[in-house]
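Every protein chain of the complex appears in place save one, which is left out.
For chain A:
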């Protein structure tokens, strides 16, 4: 329709991870606009500022200094303004219990950080494509759960 790109945000304190992440998007078929934030406080400050275009997909690292991904997730899901954002947890490792907890608290996607660049591109491409389907087909985001 009017979409010509997908807005993406990543909050992650690891500089290398942020770099790989932005690089991976450059080769995708769907055009994306990626911005990154170094921790949860910066991220929430940005999201809560006025007059911004909210992202379509927000990737959250779980372990960040100052404000963790889980804290961000809970703040985001407590605010109706953010209901259209798909939240993807993007984390190195977590127990089954923790993974389920992120879903229960409103995450849509859980991604275990892949250990190589090729896999990362594949996983991110999958997320963006599925999210695109939800977006363009008006599917119910409340029951959008995806684990990769």
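Keep this in mind: a residue touches a chain if its C-beta (ideal position, glycine included) is under 8 Å from a C-beta of that chain, and two chains touch if they have at least 3 such contacts; residues count from 1.
Everything that follows uses one rule, which is that contacts and distances are computed from a predicted model.
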Among "AraC family transcriptional regulator", "Acyl carrier protein", "ABC transporter ATP-binding protein" or "Peptide/nickel transport system permease protein", UniProt-listed name of the chain not shown: "AraC family transcriptional regulator"
Touch with the omitted chain, as defined above, among A:42, A:82 or A:132: A:132
Of A:46, A:82 or A:105, the residue in touch with the unshown chain: A:105
Touching residues on chain A - with respect to the absent chain: 1-3, 7, 29-30, 53, 56, 78, 84, 100, 103-106, 110, 129-130, 132-133, 136-140, 143, 145-148
